[in-house]
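I am attaching a structure below and will ask some questions about it afterwards.
The complex is shown incomplete by one protein chain, all other protein chains being positioned as in the whole.
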Amino acid sequence: MKKQSALALTAGLLASALLLTACSSGGGGDDGAQQLRIVAAEPQAGLDPAIAVTQASLRMTELMYDTLIDYDVDNNLIPMIAESWEQLDDGLTYVFTIRDNAAFSDGSTITADDVVYSLERAGASESLMASFAVVDSMEATGDKEVTITLNTPSRVFLNALAATGQAAILSKAAIEADPDYFTLPVATSGPWSLEEFVPSSHASLVANDYYWNEGFPVIQNIDYTFSTDTTANATALETGTVDMTYNMTPADAVRLQEAGSIQYFEAPSPGLLSWGMDKTKAPFDNVDVRQAVAYMVPRSDRLETCWTGIGPVSYGDLIFPGQSFYDEGEHRFDVSKDEALKIASGLLDRAGWVEGADGVRVSQGVAGMADGTPFAISVPYENGWAQARCNTEMLQQYLIPIGIAVTPEAYDGASFWTDVAADKFTFYHGGNNYATIDTYFAQTFMCDGSANNLLAKMCDPKVDELITRAQETSDLNEVADLYRQVQDIILDEQPMITTGAQYAVIGTSLNLSGFYPRSDASNRALIYASLGN
Amino acid sequence: MLRYIVNRLLIVVPLLLALTVLLFVYVHAVPGDPIAGMLGPNGTPELIAQIRTDRGLDRPLLEQYWSWLSGLVAGDLGVSLISGQDITPIVIDRIPATLQLTFAGLFFVILIGFPAGYLAGKYKGGWLDRILSPAALIGLSMPSFWVGTLLILLFGVQLRWFPTGGYVAFEDNSWQSLRLTFMPALVLGITLSPFLARMVRASTAELTREPFVVQARTRGLLPGTISRRYLMRNAILPVVVIIGMQLGTLIGGQVIVEQLFNWPGVGRLLIEGAVRRDYLLVQSLIFVIAVIYIMINLLTEVVHAWLDPRVRL
Partner (left out) sequence: MSTVPRIARIGMPGLRVRDLPTGGVQAITFHAIVHHRRALLGALLTAIVLLIGVVGSFWTPYDPMTFDTGPAFTPPELAHPMGTDVYGRDILSRVMAGAQVSLLVSAGAVLGSLIFGTIIGLLAGYLGGFVDVVLTRIVDIMLAIPGLVLALGLVTLLRPSAFSVSVALIAVYTWQFARIVRSSVVAVRHRPYVEAAKGLGSSGLSIVFRDIFPTVLPVLIVQVATAFAWGILDEAAIGFLGLGVQPPSPSWGSLLIEGRQYLYDAPWLPVGAGAVVMVAVLGVNLLGDGLRDIVDPRSGGAHL
């Protein structure tokens, strides 16, 4: 019995081993049937453009809904649902003409009523409310014509209409007919329509037969698998299990591209990576202290180590080469490490932080702090953001020469931003990306900007005035100059210390051609892309 | 016998009820707002409040508890607080993957553990025993994620025999599905088979000494016949018991393996829910897992009682 069972066991194992080695590495890539397999994060915020503001949701809603206008590869505005538009002489009125063949995925025509309904809905939503504040009225002035009147000239209003995934054109009839419309939206206006959605698992999209753009999209089916594990996603892309994933870890993308298994794209989105500070009390209420730390934080080093070289570095600028309105300013913090140490030491000494016994500075005559308090701070970062952890750990090392003791603190993502808003942190790691430079500056630096209390925590009427003017004027050179002035103010004040920005990394199989990244991080270029061999 | 079963069931019900209260209280005591976490820096206070109301998070706690509990009784696990989607279909959708891994894991556990334990027990003290027993102890001591990492590095990266993670449904592509199951199941097998092996070894060894076995030998029965007729049948028993006893370890091990190999099972769902603070998902999942756990334990108790009348008293 023993002999028989042992023999059987060995034979079985050998056979399975042989079988398993004989197989080739799996490659499920379909050739003829233009089917794209994406693996990415689940759109947990849902599919309602009014509330689905997370990147994960936008990546899906932008495939399902079209907007009136959109951006092309050079970031110029091009017609989408709107066939053409004109701005009347008063500068306040826009007339949009809707295409004749614009239709929803169930075949019904897109009318001016649908457009007005959708835009009113978008204007009432949290995310676009600020951008639509300049709107005086929106009317359907014909079956295929919509007239929008502003109450003040705005250069940026059109950008709001192009807000990918958010200024979506929806079917009024379909939404009013079904109170739970957004659990599985049908009759959608975009290049693909949602066929199936299984929460926590996958979704599938199929090309919209009634899409206005004849011949597009080339890709007929999209298989969307949900996974937040970036390591596993990278592996899936490498082995050919999927064709595309976005939000890759830069290290994985670079490694795999060098190995020749994938190609990757960077989305040069406006935004910032910064150290936020509580400026209401010591030590960071003193601009000298802020400047000193700004000299010492890792900049290009953190780009190389934590972001594998992908993304821009800031030595003072907030807008980077390649982005709209880039105007090179003073690269104040681009100095040698020795130089930086000398300057920073001088600044801290002046601020009342003198060198202490064990290498950590202590306060001496600092308002609001007892003498002898060591300069020791706990710096929280969002747990789960691996690059943030890397960056904060580097910060710890880089502030040692200047005598500041940093303790990195992995902070629960679910509480992080609410605690930032509640001013719980003295010094913290932050960052965000935006669709355009205009929204970036408006939301981050204006006194009542939605992201101000999370990142910049500043209120300067001069900055507000500059940004408002920049959003009104249509002279692009003037805009660049105005934004430059804003950056100069911030360079001197350092309300937050910006070291660069994080560009989203989109990895695709080498078979995907015709795809290009966009500065609003949108994947809409997929409309024109195809899977070759 | 029937009275025994009813008796046990009566104890189980209040147990489960107490469990629901415990879970509800715990989950809502966890700091952190799931909606704020999901929205990140894009979350304005107004947007957060709006979505919270949408999902019913601003109702009084007692009302939330009651609606969850009454849903549970009806078989409805509630609605995810983050995505607003029904939980029940999500869990059901993950069950095939979970079961595939559990059964494949159990397959390896038995494949490795039973022969090893049986042989070690039958020839206790012999050379095979002296090799297998320390091997079992080493297997017990190996962290499952370490074994998994080693296997990934060896079979996935170096030799490229198997894909390093992911899942394909069996009905979609059986071959690929099996290939993907191999490594995670093997990890479960390696780390959990020592428990089985030890138990099997113990009972086999005891059986070998039993008078009826000794008698059979003196009667001149062939060793093979003895093995088949007496030893093996009785040695199978501990397998059932051990599955019940080690279920907790199996579940824990599976959670880790699912995470390492990106396997879309119920274990990973739990971790994802915990990290995102999806209260209802975590509550309902832990409850479901606990119910299954209790039921299986109950089943093993009943089987045990059926086999051994003394237990019923």
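By written order: A and B. Residues from 1 in each chain.
Here, a contact is a pair of C-beta atoms (placed from the backbone, for glycine too) under 8 Å apart; a residue touches a chain by one contact, two chains touch by 3 or more.
Since the structure is predicted, the reported quantities are computational estimates derived from the model, not experimental observations.
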Hidden partner chain, touching residue among B:L22, B:L111, B:L221 or B:V302: B:L22
Residues from subunit B at the interface with the omitted partner, ascending: 11, 14-15, 18-19, 22, 26, 29-31, 120, 123-126, 129, 133, 136-138, 140-146, 149-150, 152-153, 157, 198, 201-202, 205-206, 208-209, 214, 247-249, 251-252, 255-256, 259-260, 270-271, 274-275, 282, 286, 289-290, 293-294, 297
Residues of subunit A (touch criterion as defined above) contacting the omitted chain: 231, 251, 255, 305, 383-384, 386, 389-390, 393-394, 396-397, 408-410, 412
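Please note the rule applied: only the chains that are shown with their structure count from here on.
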Partner subunit A, residues of subunit B touching it in the complex: 31-34, 36-47, 50-51, 54, 80, 82-86, 89-90, 93-94, 115, 119, 160-166, 173, 175-176, 179, 182, 223-224, 227-228, 262, 264, 269, 272, 275-277
In the complex, subunit A residues that touch subunit B: 1-2, 5-6, 9, 20-21, 23, 25-26, 28, 42-46, 51, 53-54, 126-127, 183, 198-201, 227-229, 232, 235-236, 239, 241, 382, 384, 412-418, 421, 430-432, 450-451, 454-455
